[in-house]
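For this view, one protein chain was removed and the others were kept in their places.
Chain naming follows the written order as A, B and C, and within any one chain the residues start at number 1.
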Amino acid sequence: MIIVLKEKIAENVAKIEKLFAGQKQIFVHRNRVAVVGASLADLPAEIKQAATELIDKTPAAVQASRLFHPENTVIKTAHSLIGAANMTIMAGPCSVESQEHIFKMAQVAKQGGATVLRGGAFKPRTSPYSFQGLGEAGLKYLRAAADENEMDVITEVMDDEHVPLVAKYTDIFQIGARNMQNFSLLKAVGQTKIPVALKRGMSATIDDLLNAAEYIAAGGNQQIMLIERGIRTFDNKYTRNTFDIGAVPVLQQLTHYPVIVDPSHAAGYWDLVTPLAVAGIAAGASGVIVEIHDDPAHAFSDGPQALKPAAYQVMAQHCQQVQQLVASWK
Amino acid sequence: MIIVLKEKIAENVAKIEKLFAGQKQIFVHRNRVAVVGASLADLPAEIKQAATELIDKTPAAVQASRLFHPENTVIKTAHSLIGAANMTIMAGPCSVESQEHIFKMAQVAKQGGATVLRGGAFKPRTSPYSFQGLGEAGLKYLRAAADENEMDVITEVMDDEHVPLVAKYTDIFQIGARNMQNFSLLKAVGQTKIPVALKRGMSATIDDLLNAAEYIAAGGNQQIMLIERGIRTFDNKYTRNTFDIGAVPVLQQLTHYPVIVDPSHAAGYWDLVTPLAVAGIAAGASGVIVEIHDDPAHAFSDGPQALKPAAYQVMAQHCQQVQQLVASWK
Amino acid sequence: MIIVLKEKIAENVAKIEKLFAGQKQIFVHRNRVAVVGASLADLPAEIKQAATELIDKTPAAVQASRLFHPENTVIKTAHSLIGAANMTIMAGPCSVESQEHIFKMAQVAKQGGATVLRGGAFKPRTSPYSFQGLGEAGLKYLRAAADENEMDVITEVMDDEHVPLVAKYTDIFQIGARNMQNFSLLKAVGQTKIPVALKRGMSATIDDLLNAAEYIAAGGNQQIMLIERGIRTFDNKYTRNTFDIGAVPVLQQLTHYPVIVDPSHAAGYWDLVTPLAVAGIAAGASGVIVEIHDDPAHAFSDGPQALKPAAYQVMAQHCQQVQQLVASWK
Partner (left out) sequence: MIIVLKEKIAENVAKIEKLFAGQKQIFVHRNRVAVVGASLADLPAEIKQAATELIDKTPAAVQASRLFHPENTVIKTAHSLIGAANMTIMAGPCSVESQEHIFKMAQVAKQGGATVLRGGAFKPRTSPYSFQGLGEAGLKYLRAAADENEMDVITEVMDDEHVPLVAKYTDIFQIGARNMQNFSLLKAVGQTKIPVALKRGMSATIDDLLNAAEYIAAGGNQQIMLIERGIRTFDNKYTRNTFDIGAVPVLQQLTHYPVIVDPSHAAGYWDLVTPLAVAGIAAGASGVIVEIHDDPAHAFSDGPQALKPAAYQVMAQHCQQVQQLVASWK
């Protein structure tokens, strides 16, 4: 249940905490108190009277819910504001391939307006015999390339043991689609104070995604953004995944966390990336994360979906124009 | 195969027709000749020399393909231009409910900029015990309401026997998602000269959709537009279907037929319709078809997804703004 | 609602009919009365007292439901009993290819224990340029081949106009997956007294399938069997469709109509057909419908999924053994 208090908030919060101490998990946000698994029948009349609203049926992912946290979350990093009316571009190669290459790509990303540099140092590859990433060396190059261009870093962390290592280099943890329900990993990043970008699993429902986010929030870290990157459906001849654009407005209704779209993985082919990116922004997303490469044919991974520098600049410009239009509607 | 002729076109077309007469189906578009099921090995050197391009592997839906017909098809009706850089709005209630109601809705539709009035007189309902439509009376009201407002009519035809009846009243046949592979019906509308709006089936691949269009084209009717209206996936708690926005740019690469989006059926809930509509236009669609109703709670069918008049005006305005922006990119 | 009467049944049925005459559709089965769209609140106390059970919430497909018709439906044709503890084999080529060929195949089918001969004379092909069937000539050959071997005929009818023609030759109408929601066709076969085999659409839910059956029943024809033939999912590299074997026991819980499995279309490859056939019978299906061919490489359609005669005999034998085992459990 969620109790929306109208007066003597600290006092009433204390009463509620005392009432359920040791039995139920309690979360407090401003004048709202969520008690996991409790129902209004458990609440004394006195507290009911201090409330403007009592919500009995609450979603399992209660901290993620706008019922508990109505206003948009905006995540602040050194170089970015992510969420609400802001439009963030995150760009970079799929893999960090070399020091020289990531520096080159960072410059390209920056020119297009990106404030966050992406690049994988630990790669979740379908086959164990594919390139698995440069590891810590890759993280170092990525950090240096971002610093050189006054950008933030986003990079994937693949297991809980790597969290401290990756934390040394990144501004945003990325949790990959395949790990969306790796609960040990979610708990580990939930223990940090570093923002987390959680990618939707290939067959994760909206509720699954929000519950995965709740694992992070339950650890005390509410700096969460959600990434729609396409889902698995019966049709995958011309696109790698099916971009579930309906998830963008649905998530914005349900949760206060920023929603970012990843048209690169959704499309799988570079010439579909820009239409999907602008569509995502038009639908209300707070940003895009895209893959870029100067020589896609020789990319270490995911070449077919990488935008070349010139195409990326066009995409970035179009996204910004759409975002301005969308902002004018509010 | 497709033969792209460079000179003496009529003469060479005649030769090709003679060569395959009675054995293969042949289609001619300007300087392009498609021979279904034939391969370049069947072609004499003389004709090969008259060609600028010889395409051996061609899609089954060859008339739909840009390889055969590179330039966009634009469909002209009394009040609309559908395709290419045009943006068409089609709006109206799910069902024609009464003469009075459809006149009222037509006015609303027109005010938002719609040039095509939609409304069902024969309804494909999941249950035989649900409202099945007003039949011919509904068609009459719909026609009169459109005429009064100088609009075109689009309405669903559900079986081949009804084609002559519906043809008396409509400017555009709509083939519903459930009938996308009702081949008798496709053949029947293919025999007419009336434009056809073909809705993608709930689990139809892109190739299935193009092959269904080919059934219409094979009868001689190339006035075809394709409607993306959402597909069935594992996630249908918050949306009725999954809007496959990637299908918009994919179809535009593969085919010359106009692509229209139906955010009403994709979303299933009115408050998601506008984000999906603008996203569809941003991704490059040539128009939207939406359901409107002044009293959704009492609509005869599909009330939850109907836009009220005010919300529809906003959607129409936003779509037009996005379309102008998209047009500026070309 | 459904009213289960305990006494004075005819008298009470008459009262209920009078009560809802002209307003609601009423169906009667033995001592059970279904009133579509009515609720118990509409029922006088007097009738409530005459009931042993009152079911307020009923599925839309009420005639299909075991709540209305608890005992299994068994369909009797000249040579077959379909449903309940019977195990029916339906076999034959995908298409009727020639008089000689269908006679040969009929003999093979019969030897394996099939009592129903299948074969398509009107073929629903994805492409308009593929072989579309022999038409009425095919129906004649099929009928003659079945008669020669004392078998029943099952063949597809593709549109409502063809119903009278196909009715002259067949014992069972087959409604194809693509036409499962071709409501005009469903209504047309519902007007006949000929049994109907309704194939589940590629993305039809269980409820969609039962509602489609209800269109047939609503016309007065309750001789319906349901065919599970695989659904569309994300995984179609090694199988043509995903055989939804869970649908077999689910349908048996919900409906009294016989459930038949079609492992040929589910698998798409002949060497997977037998494992799926026996699995279907083990899960409780009342029969199988399979495609056979003596020369699959040269079949007019669907060659890869056709069983050669020897493999078919093995499949038939295994199915019979599994069915005996299943019967011993009851």
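Convention: contacts are C-beta pairs under 8 Å (C-beta built on N, C-alpha and C of every residue); 3 or more make two chains touch, one makes a residue touch a chain.
Because the structure is a prediction, the values reported are computed rather than measured.
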Option touching the unshown chain, where C:A114, C:M180 or C:I206 are the choices
C:I206
For a quick check of understanding: of C:F183, C:F243 or C:Y312, which residue touches the chain that isn't displayed?
C:F243
Against the chain that's been left off, what residues of subunit C make contact? List them.
203, 205-207, 230-231, 233-235, 237-239, 242-246, 248-250, 253-254, 266-267, 271-272, 275-276, 278-284, 318, 321-322, 325-326, 329
Subunit B, residues in touch with the chain not shown (by the definition above)
203, 232-234, 236
Please give every residue of subunit A in contact with the chain that is not shown.
25, 36-37, 60-61, 124-129, 158-162, 178-179, 181-185, 187, 201-203, 207-208, 211, 214-215, 218, 231-232
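Quick note on the criterion: only the chains that are shown with their structure count from here on.
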At what distance in angstrom does the C-alpha mean of subunit C lie from that of subunit A?
48
Separation of the C-alpha centres, subunit A versus subunit B, in whole Å, is 36
What positions in subunit B touch 2 or more of the other chains?
203, 207, 231
